[in-house]
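First the structure, then my questions, so here it is.
Heads up, one of the protein chains got dropped from this complex, but the rest are sitting where they should.
Note that the chains take the letters A, B, C, D and E in the order they are written out, and that residue 1 is the start of every chain.
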């Protein structure tokens, strides 16, 4: 279930305290991850690429875990995404993401 | 040919004036776009997502043109990428990319 | 009407071609700009600050126009926002935003 | 006192070792937070929005603490700022800021 | 004179309308560009690198013009800065800066 991806610590509180905001986020999430052609799995790889390119450690890690759990996405597949991060965004975000990946997989 | 993607105005001069730098860029480009599992077409969608998320008008436009020319990637498919941009990076980069897309396709 | 702010070129096409995505965006917009304590006017100043800090010329200009049209926000008030941009984000985004402001007001 | 906001670990050393740089920073801070129309409290909310939109964990946390301490700014008021962050900058910076807020307030 | 670098369109208005803010900016500029060891010329190269890495077209162009005018900095020297931009920040900001440089020098 796509919605579950959001259920981190922060979002649980949003659901409880700001239900109308939570509902809008669920609606956005649903519309974003319901592509006409590109499947959800590929969209998740794109999200991983964007988060890693933005050097966002927390979001990158979460996307990697979700990618491996939800879709059995392999290490090589994630590295293929990070290759694009290296080309478009340079060494620091690439190295940071590789380090996160190594810590997750070993 | 993947290499051709780089042949914009700027890169022509790099090739002529800084051949060793050009060679390194071609090597990087080749390694980046030669994934083990993710195909080149999907990697280009990821690059488009990263460029659009970074609000880079020039790179986004170039990626869209390349996506449509090299791979016959349809408008709906690009919008599927931009859905992820909206979710991960907010309205301004999404609107900017939609505007570029509309100008390219009409 | 808050929704109207979105009715730029790009969004008109989203409404026509991707109604479910459009609906999600309107929902997000509504939830975002319906604060419990901070009023819409102040939230718009915050959005202007964020867009200017991100050096997003297009979004900054649009927010300034909307601020002056919707709320009669004065030049001095916008500059007060840009003072924070200068402190938090440095000279280049500050100068860029001041230039946009000068072109709008003269 | 506005100046006090800066007195973190780093700035103490700047004051001691680079007094002329410190003086310039105090001058900038004073000029930035002395708006003609927008009051200091609102300017701090704008700064919080900009820091959170930039996914800057450290600065976001510091602004939240300062907002609650200096102005008794309530949780709902901070969330109103983060609503704008969500709209303009996407889910990852919003979730990150919500998590910081939850850790601060519980 | 270091101060002159700021005298773009935007800053002229700041000087006239917000003299206290202008004074703070001049003070910051003076303190920033008065290093203890690194000379002003090298600091300008660093500023160019930062602006180009941030994909800021306007600031990059202005820094290049200032670098060539104030210090007779040659094309090869600017390219040496952009090499670092390529490594740290990826292809899009590098290509954008190379294009600006080519337009300035031909």
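Methods note: a contact is a pair of C-beta atoms (placed from the backbone, for glycine too) under 8 Å apart; a residue touches a chain by one contact, two chains touch by 3 or more.
Computed from a predicted model, the values in this text were never measured in an experiment.
Touched by the hidden chain within the whole complex are the displayed chains A, B, C, D, E. Touching the omitted chain from subunit A are residues 55, 79, 83, 86, 91-92, 95-96, 98-99, 102.
Touch with the hidden chain on the side of subunit E covers residues 28-29, 31-38, 42-43, 45-47, 49-51, 53-54, 59, 74, 76-77, 79-81, 83-89. Summarising the interface, subunit D meets the missing chain with residues 6, 8-11, 13-14, 17-18, 21, 25, 29, 51, 54, 56, 58-59.
FYI, only the chains that are shown with their structure count from here on.
Of all chains in the assembly, those touching subunit A and also subunit B are C, D, E.
One inter-chain figure worth recording: subunit B and subunit E are separated by 27 Å, centre to centre, where each centre is the mean of the chain's CA atoms.
Centre-to-centre, using mean CA coordinates, subunit B is 35 Å away from subunit D. Those residues of subunit D in touch with two or more other chains are numbered 28, 31-32, 34, 79, 83, 86-89, 91-92.
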